[in-house]
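Sharing a structure below in C-alpha coordinates format, with a few things to ask.
With one protein chain withheld, the remaining protein chains of the complex are depicted in position.
Here is chain A:
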(Lines give C-alpha, C1' and ligand atoms only; values in the text may rest on other atoms or scores of the structure.)
Protein backbone atom coordinates (compact mmCIF):
# COMPACT_ATOMS: atom_id res chain seq x y z
CA UNK A 1 0.00 0.00 0.00
CA UNK A 2 1.47 3.42 -0.91
CA UNK A 3 2.25 5.61 2.06
CA UNK A 4 3.42 9.08 3.02
CA UNK A 5 5.97 9.35 5.84
CA UNK A 6 6.49 12.48 7.88
CA UNK A 7 9.25 13.06 10.42
CA UNK A 8 9.71 16.41 12.15
CA UNK A 9 13.39 17.16 12.86
CA UNK A 10 12.18 20.31 14.55
CA UNK A 11 8.81 21.92 15.38
CA UNK A 12 7.43 18.53 16.44
CA UNK A 13 5.29 19.43 19.48
CA UNK A 14 7.44 22.54 19.78
CA UNK A 15 7.81 26.05 18.38
CA UNK A 16 11.19 26.77 16.83
CA UNK A 17 13.65 25.26 14.33
CA UNK A 18 10.93 24.13 11.95
CA UNK A 19 12.23 21.27 9.82
CA UNK A 20 10.03 18.47 8.57
CA UNK A 21 10.95 15.54 6.37
CA UNK A 22 8.32 14.19 4.01
CA UNK A 23 8.59 11.04 1.91
CA UNK A 24 5.92 10.81 -0.74
CA UNK A 25 5.84 8.30 -3.59
CA UNK A 26 9.58 7.74 -3.46
CA UNK A 27 10.44 11.45 -3.25
CA UNK A 28 12.02 13.06 -0.21
CA UNK A 29 11.32 16.69 0.54
CA UNK A 30 12.53 18.79 3.45
CA UNK A 31 10.16 21.51 4.59
CA UNK A 32 11.87 24.50 6.22
CA UNK A 33 15.28 24.57 7.85
CA UNK A 34 14.98 26.70 10.96
CA UNK A 35 16.88 27.49 14.13
CA UNK A 36 15.67 27.49 17.73
CA UNK A 37 15.74 30.81 19.59
CA UNK A 38 15.70 29.11 22.97
CA UNK A 39 19.03 27.31 22.64
CA UNK A 40 22.61 28.32 22.06
CA UNK A 41 24.10 24.83 21.76
CA UNK A 42 23.71 22.00 19.25
CA UNK A 43 20.02 21.94 19.82
CA UNK A 44 19.54 25.24 18.03
CA UNK A 45 19.76 23.45 14.65
CA UNK A 46 17.85 20.37 13.50
CA UNK A 47 19.75 17.09 13.65
CA UNK A 48 20.48 16.53 9.98
CA UNK A 49 22.38 13.31 10.67
CA UNK A 50 18.94 11.77 11.03
CA UNK A 51 18.42 12.14 7.28
CA UNK A 52 21.44 10.10 6.34
CA UNK A 53 24.38 8.80 8.32
CA UNK A 54 27.04 8.53 5.66
CA UNK A 55 25.51 9.40 2.30
CA UNK A 56 25.31 12.88 0.84
CA UNK A 57 22.18 14.89 1.64
CA UNK A 58 21.93 15.84 -2.02
CA UNK A 59 21.49 12.20 -2.99
CA UNK A 60 18.78 11.68 -0.47
CA UNK A 61 16.71 14.86 -0.73
CA UNK A 62 14.87 15.81 -3.91
CA UNK A 63 14.33 19.38 -2.78
CA UNK A 64 14.11 21.77 0.16
CA UNK A 65 11.26 24.23 0.55
CA UNK A 66 11.40 27.35 2.75
CA UNK A 67 8.01 28.79 3.71
CA UNK A 68 9.10 32.27 4.86
CA UNK A 69 12.04 34.36 6.07
CA UNK A 70 11.65 34.00 9.86
CA UNK A 71 14.79 32.48 11.33
CA UNK A 72 12.93 29.66 13.01
CA UNK A 73 12.11 28.57 9.44
CA UNK A 74 15.30 29.36 7.56
CA UNK A 75 18.00 30.06 10.19
CA UNK A 76 19.81 26.76 9.73
CA UNK A 77 19.86 26.92 5.94
CA UNK A 78 23.52 27.99 5.38
CA UNK A 79 24.66 25.49 8.01
CA UNK A 80 22.64 22.79 6.27
CA UNK A 81 23.67 23.53 2.71
CA UNK A 82 27.27 24.70 3.17
CA UNK A 83 28.54 23.04 6.33
CA UNK A 84 26.66 19.74 6.26
CA UNK A 85 26.53 19.89 2.48
CA UNK A 86 23.50 20.02 0.19
CA UNK A 87 23.62 21.04 -3.47
CA UNK A 88 20.07 20.31 -4.59
CA UNK A 89 17.40 22.92 -5.27
CA UNK A 90 15.98 25.13 -2.49
CA UNK A 91 12.61 26.74 -3.25
CA UNK A 92 11.17 29.92 -1.74
CA UNK A 93 9.15 32.94 -2.82
CA UNK A 94 10.81 36.04 -4.28
CA UNK A 95 10.46 38.24 -1.18
CA UNK A 96 11.76 35.43 1.00
CA UNK A 97 14.74 35.05 -1.28
CA UNK A 98 15.37 38.78 -1.03
CA UNK A 99 15.00 39.18 2.74
CA UNK A 100 16.21 35.84 4.09
CA UNK A 101 19.95 36.48 3.46
CA UNK A 102 19.75 39.78 5.34
CA UNK A 103 18.26 38.19 8.43
CA UNK A 104 20.77 35.35 8.21
CA UNK A 105 23.63 37.86 8.07
CA UNK A 106 22.15 39.67 11.05
CA UNK A 107 21.91 36.42 12.98
CA UNK A 108 25.47 35.53 12.04
CA UNK A 109 26.74 38.90 13.23
CA UNK A 110 25.04 38.60 16.61
CA UNK A 111 26.31 35.07 17.10
CA UNK A 112 29.86 35.46 15.84
CA UNK A 113 30.75 39.12 16.35
CA UNK A 114 28.87 39.79 19.58
CA UNK A 115 28.92 36.42 21.29
CA UNK A 116 32.25 35.45 19.79
CA UNK A 117 31.26 32.00 18.63
CA UNK A 118 33.47 30.24 16.13
CA UNK A 119 32.54 27.36 13.88
CA UNK A 120 29.50 29.18 12.62
CA UNK A 121 28.53 29.82 9.01
CA UNK A 122 30.21 32.76 7.27
CA UNK A 123 28.91 35.58 5.06
CA UNK A 124 30.29 33.78 2.05
CA UNK A 125 28.38 30.66 3.02
CA UNK A 126 25.15 32.65 3.14
CA UNK A 127 25.88 33.91 -0.37
CA UNK A 128 26.74 30.45 -1.68
CA UNK A 129 23.65 29.04 -0.05
CA UNK A 130 21.40 31.65 -1.68
CA UNK A 131 22.81 30.70 -5.09
CA UNK A 132 21.07 27.35 -4.71
CA UNK A 133 17.71 29.05 -4.22
CA UNK A 134 15.09 28.96 -6.95
CA UNK A 135 12.45 31.66 -6.52
CA UNK A 136 8.84 30.69 -7.22
CA UNK A 137 5.75 32.70 -8.05
CA UNK A 138 2.43 32.24 -6.32
CA UNK A 139 0.33 29.52 -7.95
CA UNK A 140 3.12 28.65 -10.36
CA UNK A 141 3.43 24.90 -10.79
CA UNK A 142 7.12 24.13 -10.47
CA UNK A 143 8.24 20.84 -11.90
CA UNK A 144 11.10 19.75 -9.60
CA UNK A 145 11.59 16.66 -11.72
CA UNK A 146 9.41 14.57 -14.01
CA UNK A 147 7.13 13.41 -11.21
CA UNK A 148 7.50 15.88 -8.35
CA UNK A 149 5.74 19.21 -8.59
CA UNK A 150 5.25 22.00 -6.06
CA UNK A 151 2.95 25.00 -5.97
CA UNK A 152 2.95 28.03 -3.66
CA UNK A 153 -0.13 29.65 -2.10
CA UNK A 154 -0.37 33.00 -0.31
CA UNK A 155 0.00 32.59 3.47
CA UNK A 156 -0.27 36.11 4.93
CA UNK A 157 1.87 35.99 8.09
CA UNK A 158 4.86 38.00 6.79
CA UNK A 159 5.88 39.47 3.43
CA UNK A 160 6.44 36.59 1.02
CA UNK A 161 5.18 33.84 3.33
CA UNK A 162 3.85 30.91 1.33
CA UNK A 163 2.13 27.58 1.84
CA UNK A 164 3.32 24.79 -0.43
CA UNK A 165 1.59 21.92 -2.11
CA UNK A 166 3.85 18.97 -2.88
CA UNK A 167 2.45 16.57 -5.42
CA UNK A 168 3.56 13.29 -6.99
CA UNK A 169 1.02 11.64 -9.28
CA UNK A 170 -2.30 11.61 -7.42
CA UNK A 171 -0.71 11.88 -3.97
CA UNK A 172 -0.19 15.27 -2.38
CA UNK A 173 0.82 17.04 0.83
CA UNK A 174 0.20 20.66 1.78
CA UNK A 175 2.57 22.38 4.20
CA UNK A 176 1.34 25.68 5.59
CA UNK A 177 4.45 27.14 7.15
CA UNK A 178 3.12 29.96 9.35
CA UNK A 179 -0.06 31.57 8.11
CA UNK A 180 -2.76 34.02 8.97
CA UNK A 181 -6.40 33.68 8.04
CA UNK A 182 -7.34 37.30 8.76
CA UNK A 183 -5.98 40.18 6.71
CA UNK A 184 -4.11 42.82 8.69
CA UNK A 185 -3.03 46.37 8.01
CA UNK A 186 -0.42 45.39 5.51
CA UNK A 187 -0.94 41.78 4.44
CA UNK A 188 -3.82 39.77 3.05
CA UNK A 189 -5.28 36.53 4.39
CA UNK A 190 -3.98 33.07 3.54
CA UNK A 191 -5.90 31.29 0.82
CA UNK A 192 -5.88 27.82 -0.65
CA UNK A 193 -8.20 26.09 -3.08
CA UNK A 194 -10.07 22.85 -2.47
CA UNK A 195 -7.04 20.79 -3.43
CA UNK A 196 -7.93 17.78 -1.21
CA UNK A 197 -4.42 16.74 -0.22
CA UNK A 198 -3.76 13.36 1.35
CA UNK A 199 -2.13 15.23 4.20
CA UNK A 200 -2.21 18.79 5.50
CA UNK A 201 0.74 19.73 7.72
CA UNK A 202 -0.32 22.83 9.60
CA UNK A 203 1.24 25.05 12.22
CA UNK A 204 -0.68 25.25 15.50
CA UNK A 205 0.95 28.07 17.47
CA UNK A 206 -2.44 29.33 18.61
CA UNK A 207 -4.12 25.94 18.75
CA UNK A 208 -6.36 26.84 21.68
CA UNK A 209 -6.70 30.57 21.26
CA UNK A 210 -9.65 32.20 19.64
CA UNK A 211 -8.76 35.83 19.26
CA UNK A 212 -11.22 38.61 19.52
CA UNK A 213 -11.58 40.97 16.64
CA UNK A 214 -8.46 42.62 15.35
CA UNK A 215 -10.02 46.03 15.78
CA UNK A 216 -10.43 45.58 19.54
CA UNK A 217 -6.82 44.53 19.91
CA UNK A 218 -5.66 47.50 17.90
CA UNK A 219 -7.75 49.91 19.96
CA UNK A 220 -6.41 48.33 23.13
CA UNK A 221 -2.86 48.64 21.92
CA UNK A 222 -3.26 52.30 20.96
CA UNK A 223 -4.96 53.08 24.26
CA UNK A 224 -2.11 51.58 26.28
CA UNK A 225 0.56 53.34 24.25
CA UNK A 226 -1.34 56.61 24.46
CA UNK A 227 -1.87 56.44 28.24
CA UNK A 228 1.77 55.68 28.91
CA UNK A 229 2.97 58.50 26.69
CA UNK A 230 0.46 60.90 28.28
CA UNK A 231 1.82 60.25 31.76
CA UNK A 232 5.37 60.75 30.48
CA UNK A 233 6.37 57.11 30.31
CA UNK A 234 8.43 55.31 27.71
CA UNK A 235 7.05 52.44 25.64
CA UNK A 236 9.28 49.65 24.42
CA UNK A 237 7.93 47.40 21.69
CA UNK A 238 10.30 44.53 20.90
CA UNK A 239 9.76 43.39 17.32
CA UNK A 240 11.46 41.63 14.47
CA UNK A 241 12.63 44.04 11.81
CA UNK A 242 10.28 42.77 9.19
CA UNK A 243 6.69 41.82 9.62
CA UNK A 244 4.77 42.87 12.70
CA UNK A 245 6.93 45.98 12.92
CA UNK A 246 5.51 47.37 9.68
CA UNK A 247 1.95 46.65 10.71
CA UNK A 248 2.37 48.39 14.07
CA UNK A 249 4.20 51.29 12.44
CA UNK A 250 1.29 51.84 10.06
CA UNK A 251 -1.05 51.68 13.05
CA UNK A 252 0.89 54.20 15.18
CA UNK A 253 1.63 56.48 12.23
CA UNK A 254 -2.06 56.91 11.41
CA UNK A 255 -2.93 57.31 15.12
CA UNK A 256 -0.26 59.97 15.69
CA UNK A 257 -1.51 61.81 12.63
CA UNK A 258 -5.12 61.67 13.72
CA UNK A 259 -4.49 62.62 17.38
CA UNK A 260 -1.78 65.10 16.45
CA UNK A 261 0.63 63.61 19.01
CA UNK A 262 4.12 64.95 19.43
CA UNK A 263 5.98 62.26 21.40
CA UNK A 264 8.71 60.80 19.21
CA UNK A 265 8.49 57.30 17.74
CA UNK A 266 11.78 55.57 16.97
CA UNK A 267 12.67 52.47 15.12
CA UNK A 268 15.84 50.95 16.45
CA UNK A 269 17.54 49.24 13.61
CA UNK A 270 19.36 50.21 10.48
CA UNK A 271 17.30 47.60 8.78
CA UNK A 272 14.15 49.66 8.89
CA UNK A 273 14.66 51.80 5.89
CA UNK A 274 15.84 48.84 3.93
CA UNK A 275 12.96 46.79 5.24
CA UNK A 276 10.44 49.40 4.18
CA UNK A 277 12.07 49.45 0.80
CA UNK A 278 11.42 45.74 0.41
CA UNK A 279 7.79 46.34 1.22
CA UNK A 280 7.67 49.02 -1.47
CA UNK A 281 9.22 46.82 -4.13
CA UNK A 282 7.17 43.75 -3.23
CA UNK A 283 3.94 45.64 -2.85
CA UNK A 284 2.16 43.00 -4.91
CA UNK A 285 2.48 40.72 -1.86
CA UNK A 286 0.72 43.14 0.50
CA UNK A 287 -3.00 43.56 0.95
CA UNK A 288 -5.39 44.91 -1.60
CA UNK A 289 -5.82 48.34 -0.05
CA UNK A 290 -2.13 49.12 0.03
CA UNK A 291 -1.69 47.79 -3.48
CA UNK A 292 -4.49 49.96 -4.78
CA UNK A 293 -3.30 53.21 -3.26
CA UNK A 294 0.46 52.88 -3.49
CA UNK A 295 0.81 55.20 -6.46
CA UNK A 296 -0.85 58.06 -4.56
CA UNK A 297 0.49 57.27 -1.12
CA UNK A 298 3.00 54.63 -0.19
CA UNK A 299 2.06 53.28 3.22
CA UNK A 300 5.65 52.37 3.94
CA UNK A 301 6.92 55.93 3.90
CA UNK A 302 6.51 57.05 7.51
CA UNK A 303 6.47 60.70 8.60
CA UNK A 304 6.44 60.29 12.37
CA UNK A 305 8.79 57.37 12.77
CA UNK A 306 12.48 58.17 12.93
CA UNK A 307 15.68 56.21 13.25
CA UNK A 308 16.76 55.45 16.79
CA UNK A 309 20.13 56.26 18.23
CA UNK A 310 21.47 54.45 21.27
CA UNK A 311 21.83 57.74 23.13
CA UNK A 312 18.10 58.49 22.85
CA UNK A 313 17.30 55.80 25.42
CA UNK A 314 18.45 58.12 28.22
CA UNK A 315 16.54 61.15 26.95
CA UNK A 316 13.93 62.42 29.38
CA UNK A 317 10.27 62.51 28.48
CA UNK A 318 7.96 60.11 26.74
CA UNK A 319 8.83 58.14 23.63
CA UNK A 320 7.89 54.97 21.79
CA UNK A 321 10.65 52.69 20.58
CA UNK A 322 10.43 49.71 18.29
CA UNK A 323 13.52 47.58 18.92
CA UNK A 324 14.81 44.24 17.71
CA UNK A 325 14.80 41.35 18.40
CA UNK A 326 11.23 40.54 19.33
CA UNK A 327 11.74 38.06 22.14
CA UNK A 328 14.12 40.20 24.22
CA UNK A 329 16.76 37.49 24.00
CA UNK A 330 19.63 39.68 22.80
CA UNK A 331 20.55 42.91 21.05
CA UNK A 332 19.13 46.36 21.31
CA UNK A 333 15.68 45.52 22.61
CA UNK A 334 17.25 43.78 25.60
CA UNK A 335 19.60 46.72 26.26
CA UNK A 336 16.75 49.22 26.27
CA UNK A 337 14.67 46.89 28.40
CA UNK A 338 17.38 46.78 31.07
CA UNK A 339 17.54 50.58 31.10
CA UNK A 340 13.81 51.11 31.43
CA UNK A 341 12.70 48.09 33.45
CA UNK A 342 13.13 49.80 36.80
CA UNK A 343 10.60 52.60 36.23
CA UNK A 344 6.93 51.79 36.81
CA UNK A 345 5.86 54.63 34.51
CA UNK A 346 7.31 52.74 31.55
CA UNK A 347 5.75 49.91 29.64
CA UNK A 348 6.92 47.04 27.49
CA UNK A 349 4.44 45.64 25.01
CA UNK A 350 5.19 42.18 23.67
CA UNK A 351 3.33 41.95 20.37
CA UNK A 352 4.25 38.38 19.55
CA UNK A 353 4.96 34.89 20.71
CA UNK A 354 8.05 34.27 22.88
CA UNK A 355 9.96 31.02 22.89
CA UNK A 356 10.71 29.35 26.20
CA UNK A 357 14.03 30.42 27.69
CA UNK A 358 13.93 33.98 26.36
CA UNK A 359 13.58 37.04 28.61
CA UNK A 360 10.35 37.77 26.81
CA UNK A 361 8.91 34.45 27.81
CA UNK A 362 10.01 34.93 31.42
CA UNK A 363 8.40 38.30 31.95
CA UNK A 364 5.24 37.19 30.18
CA UNK A 365 4.91 34.25 32.55
CA UNK A 366 4.98 36.72 35.45
CA UNK A 367 8.60 36.62 36.54
CA UNK A 368 9.60 40.00 37.91
CA UNK A 369 13.12 39.26 39.15
CA UNK A 370 15.43 38.27 36.33
CA UNK A 371 18.91 36.91 36.64
CA UNK A 372 21.08 38.57 34.04
CA UNK A 373 24.68 37.89 33.03
CA UNK A 374 27.10 38.08 35.91
CA UNK A 375 24.47 37.02 38.47
CA UNK A 376 23.05 40.48 38.42
CA UNK A 377 19.39 40.60 39.40
CA UNK A 378 17.14 42.89 37.38
CA UNK A 379 13.93 43.93 39.03
CA UNK A 380 11.12 44.58 36.56
CA UNK A 381 8.88 47.39 37.71
CA UNK A 382 7.67 48.58 34.34
CA UNK A 383 4.32 47.38 33.14
CA UNK A 384 4.41 44.27 31.00
CA UNK A 385 1.69 43.88 28.41
CA UNK A 386 1.10 41.12 25.95
CA UNK A 387 -0.85 41.69 22.78
CA UNK A 388 -1.19 38.99 20.26
CA UNK A 389 -0.28 40.67 17.03
CA UNK A 390 1.68 37.79 15.67
CA UNK A 391 0.08 36.82 12.47
CA UNK A 392 -0.61 33.17 13.14
CA UNK A 393 -3.93 31.56 12.51
CA UNK A 394 -5.91 30.97 15.69
CA UNK A 395 -7.97 27.82 16.29
CA UNK A 396 -10.78 29.25 14.22
CA UNK A 397 -8.40 30.05 11.38
CA UNK A 398 -6.84 26.59 11.43
CA UNK A 399 -10.27 24.98 11.22
CA UNK A 400 -11.15 27.34 8.39
CA UNK A 401 -8.08 26.33 6.42
CA UNK A 402 -8.90 22.65 6.90
CA UNK A 403 -12.38 23.34 5.60
CA UNK A 404 -10.91 25.11 2.57
CA UNK A 405 -8.41 22.45 1.60
CA UNK A 406 -10.41 19.33 2.62
CA UNK A 407 -7.43 17.14 3.49
CA UNK A 408 -7.78 13.40 4.15
CA UNK A 409 -5.36 13.62 7.10
CA UNK A 410 -4.03 16.44 9.25
CA UNK A 411 -0.67 16.66 10.99
CA UNK A 412 0.10 19.36 13.55
CA UNK A 413 3.52 20.95 14.03
CA UNK A 414 4.85 24.26 15.37
CA UNK A 415 2.90 24.34 18.63
CA UNK A 416 2.92 23.16 22.21
CA UNK A 417 1.99 19.53 22.87
CA UNK A 418 -0.86 20.24 25.31
CA UNK A 419 -2.55 22.73 23.06
CA UNK A 420 -2.03 20.48 20.06
CA UNK A 421 -3.74 17.62 21.81
CA UNK A 422 -6.83 19.76 22.34
CA UNK A 423 -6.90 20.88 18.72
CA UNK A 424 -6.27 17.34 17.51
CA UNK A 425 -9.42 16.09 19.22
CA UNK A 426 -11.40 18.98 17.88
CA UNK A 427 -10.25 18.35 14.32
CA UNK A 428 -10.99 14.63 14.50
CA UNK A 429 -14.44 15.33 15.89
CA UNK A 430 -15.40 17.99 13.44
CA UNK A 431 -13.89 16.70 10.21
CA UNK A 432 -13.68 12.94 10.87
CA UNK A 433 -10.16 12.79 9.55
CA UNK A 434 -7.13 11.37 11.31
CA UNK A 435 -4.99 13.97 13.00
CA UNK A 436 -1.37 13.38 14.05
CA UNK A 437 1.10 15.31 16.20
CA UNK A 438 4.47 13.56 16.09
CA UNK A 439 7.31 14.67 18.37
CA UNK A 440 10.72 15.46 16.91
CA UNK A 441 12.31 12.38 15.41
CA UNK A 442 9.06 10.44 15.49
CA UNK A 443 7.80 9.18 12.12
CA UNK A 444 4.14 9.25 11.19
CA UNK A 445 3.06 6.98 8.37
CA UNK A 446 -0.08 7.71 6.45
CA UNK A 447 -1.53 5.14 4.09
CA UNK A 448 -2.79 6.57 0.87
CA UNK A 449 -5.03 4.81 -1.51
CA UNK A 450 -4.31 6.35 -4.83
CA UNK A 451 -6.49 5.63 -7.82
CA UNK A 452 -4.86 4.10 -10.86
CA UNK A 453 -4.87 6.36 -13.89
CA UNK A 454 -6.05 4.55 -16.99
CA UNK A 455 -6.42 5.70 -20.58
CA UNK A 456 -9.92 5.14 -21.81
CA UNK A 457 -10.56 5.09 -25.52
CA UNK A 458 -12.89 7.83 -26.56
CA UNK A 459 -14.82 5.30 -28.62
CA UNK A 460 -15.70 3.31 -25.53
CA UNK A 461 -16.44 6.40 -23.48
CA UNK A 462 -18.76 7.83 -26.10
CA UNK A 463 -20.48 4.49 -26.69
CA UNK A 464 -21.15 3.95 -23.04
CA UNK A 465 -22.45 7.43 -22.72
CA UNK A 466 -24.68 6.92 -25.73
CA UNK A 467 -26.24 3.69 -24.45
CA UNK A 468 -27.40 5.56 -21.43
CA UNK A 469 -28.92 7.69 -24.15
CA UNK A 470 -30.83 9.60 -21.54
CA UNK A 471 -30.28 13.34 -21.60
CA UNK A 472 -29.87 13.03 -17.85
CA UNK A 473 -26.11 13.31 -17.68
CA UNK A 474 -26.00 12.82 -13.95
CA UNK A 475 -27.33 9.30 -14.17
CA UNK A 476 -24.55 6.82 -13.67
CA UNK A 477 -23.82 4.69 -16.67
CA UNK A 478 -22.86 1.07 -16.76
CA UNK A 479 -19.69 0.58 -18.65
CA UNK A 480 -18.21 -2.57 -20.01
CA UNK A 481 -14.71 -2.60 -21.38
CA UNK A 482 -11.49 -4.49 -21.47
CA UNK A 483 -8.42 -3.34 -19.63
CA UNK A 484 -5.26 -4.00 -21.63
CA UNK A 485 -2.10 -4.08 -19.55
CA UNK A 486 1.12 -3.91 -21.48
CA UNK A 487 4.52 -2.62 -20.36
CA UNK A 488 3.07 -0.70 -17.43
CA UNK A 489 0.54 1.12 -19.57
CA UNK A 490 -3.11 0.69 -18.84
CA UNK A 491 -5.69 1.19 -21.51
CA UNK A 492 -9.38 0.64 -21.21
CA UNK A 493 -10.89 -0.09 -24.61
CA UNK A 494 -14.02 -1.65 -26.02
CA UNK A 495 -13.99 -5.47 -26.17
CA UNK A 496 -14.08 -5.32 -29.98
CA UNK A 497 -10.99 -3.14 -30.07
CA UNK A 498 -9.21 -5.39 -27.59
CA UNK A 499 -9.88 -8.43 -29.79
CA UNK A 500 -8.70 -6.57 -32.83
CA UNK A 501 -5.52 -5.32 -31.21
CA UNK A 502 -4.67 -8.78 -29.97
CA UNK A 503 -5.39 -10.28 -33.37
CA UNK A 504 -8.08 -12.58 -32.01
CA UNK A 505 -11.36 -13.46 -33.66
CA UNK A 506 -14.65 -13.25 -31.91
CA UNK A 507 -16.33 -16.51 -31.09
CA UNK A 508 -20.04 -16.26 -31.65
CA UNK A 509 -22.26 -18.24 -29.35
CA UNK A 510 -25.80 -18.52 -30.62
CA UNK A 511 -28.91 -20.17 -29.31
CA UNK A 512 -31.99 -21.24 -31.18
CA UNK A 513 -35.19 -22.44 -29.57
CA UNK A 514 -38.36 -23.69 -31.19
CA UNK A 515 -41.59 -22.57 -29.63
CA UNK A 516 -44.90 -24.17 -30.62
CA UNK A 517 -47.95 -22.01 -30.73
CA UNK A 518 -51.50 -23.12 -31.27
CA UNK A 519 -52.90 -20.83 -33.91
CA UNK A 520 -54.98 -21.93 -36.81
CA UNK A 521 -54.56 -18.74 -38.75
CA UNK A 522 -52.28 -18.21 -41.67
CA UNK A 523 -48.57 -17.84 -40.99
CA UNK A 524 -48.32 -14.15 -41.68
CA UNK A 525 -51.31 -13.49 -39.44
CA UNK A 526 -49.65 -15.40 -36.64
CA UNK A 527 -46.53 -13.38 -37.14
CA UNK A 528 -48.55 -10.19 -36.95
CA UNK A 529 -50.17 -11.33 -33.70
CA UNK A 530 -46.77 -12.17 -32.23
CA UNK A 531 -45.47 -8.80 -33.37
CA UNK A 532 -48.31 -6.89 -31.77
CA UNK A 533 -48.03 -8.92 -28.62
CA UNK A 534 -44.30 -8.25 -28.26
CA UNK A 535 -44.67 -4.64 -29.21
CA UNK A 536 -47.20 -4.21 -26.44
CA UNK A 537 -44.98 -5.70 -23.78
CA UNK A 538 -41.48 -4.66 -24.78
CA UNK A 539 -42.04 -0.93 -24.83
CA UNK A 540 -38.44 0.02 -24.28
CA UNK A 541 -37.07 -2.20 -27.02
CA UNK A 542 -36.90 -1.89 -30.71
CA UNK A 543 -39.36 -4.48 -32.09
CA UNK A 544 -39.54 -4.65 -35.86
CA UNK A 545 -41.57 -6.58 -38.41
CA UNK A 546 -39.36 -7.17 -41.43
CA UNK A 547 -40.63 -7.48 -45.00
CA UNK A 548 -39.45 -11.08 -45.25
CA UNK A 549 -41.93 -12.01 -42.54
CA UNK A 550 -39.57 -12.26 -39.61
CA UNK A 551 -39.60 -10.25 -36.42
CA UNK A 552 -36.58 -8.74 -34.69
CA UNK A 553 -36.37 -7.64 -31.11
CA UNK A 554 -33.08 -5.76 -30.92
CA UNK A 555 -30.80 -8.37 -32.53
CA UNK A 556 -32.99 -11.37 -31.74
CA UNK A 557 -34.58 -13.02 -34.73
CA UNK A 558 -37.98 -14.68 -34.65
CA UNK A 559 -39.28 -16.67 -37.62
CA UNK A 560 -42.51 -18.59 -37.95
CA UNK A 561 -43.21 -21.72 -39.97
CA UNK A 562 -46.20 -23.97 -40.09
CA UNK A 563 -45.84 -27.31 -38.35
CA UNK A 564 -45.20 -29.99 -40.93
CA UNK A 565 -47.93 -32.23 -39.54
CA UNK A 566 -50.34 -30.03 -37.66
CA UNK A 567 -51.56 -26.98 -39.57
CA UNK A 568 -53.07 -25.58 -36.36
CA UNK A 569 -49.66 -25.32 -34.77
CA UNK A 570 -47.11 -22.79 -35.76
CA UNK A 571 -43.43 -23.13 -34.92
CA UNK A 572 -41.56 -20.01 -33.87
CA UNK A 573 -37.80 -20.14 -34.20
CA UNK A 574 -36.21 -17.77 -31.71
CA UNK A 575 -32.52 -17.21 -32.27
CA UNK A 576 -30.17 -14.99 -30.28
CA UNK A 577 -26.53 -14.52 -29.45
CA UNK A 578 -24.91 -14.76 -26.09
CA UNK A 579 -24.80 -10.95 -25.88
CA UNK A 580 -28.61 -10.94 -25.83
CA UNK A 581 -28.87 -13.87 -23.48
CA UNK A 582 -31.23 -12.35 -20.97
CA UNK A 583 -33.65 -10.98 -23.47
CA UNK A 584 -33.58 -14.15 -25.58
CA UNK A 585 -34.26 -16.33 -22.61
CA UNK A 586 -37.07 -14.05 -21.54
CA UNK A 587 -38.62 -14.05 -25.01
CA UNK A 588 -38.76 -17.82 -25.28
CA UNK A 589 -40.43 -18.19 -21.94
CA UNK A 590 -42.83 -15.41 -22.83
CA UNK A 591 -43.79 -16.96 -26.13
CA UNK A 592 -44.18 -20.39 -24.58
CA UNK A 593 -47.08 -19.04 -22.58
CA UNK A 594 -48.89 -18.54 -25.85
CA UNK A 595 -50.55 -15.50 -27.33
CA UNK A 596 -53.36 -13.60 -25.70
CA UNK A 597 -56.84 -14.63 -26.85
CA UNK A 598 -57.79 -11.57 -28.76
CA UNK A 599 -55.31 -9.34 -30.43
CA UNK A 600 -55.84 -5.73 -29.58
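Here, a residue touches a chain if its C-beta (ideal position, glycine included) is under 8 Å from a C-beta of that chain, and two chains touch if they have at least 3 such contacts; residues count from 1.
The definition used in the following text is that contacts and distances are computed from a predicted model.
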Name per UniProt, for the chain absent here [options: "Adaptor related protein complex 3 subunit mu 1", "Proteasome subunit beta", "Integrator complex subunit 9" or "Trafficking protein particle complex subunit"]: "Integrator complex subunit 9"
Contact with the hidden chain (one of A:84, A:433 or A:484): A:484
Residue among A:138, A:370, A:528 or A:562 touching the omitted chain: A:138
Touch with the omitted chain, as defined above, among A:324, A:388 or A:588: A:588
Chain A, residues in touch with the chain not shown (by the definition above): 94, 97-98, 101, 135, 137-142, 170, 274, 277-278, 280-284, 294-295, 449-459, 461, 464-465, 467, 473-474, 476-487, 490-492, 495-496, 498-499, 502, 504-515, 537-538, 540, 554, 578-583, 585-586, 588-589, 592
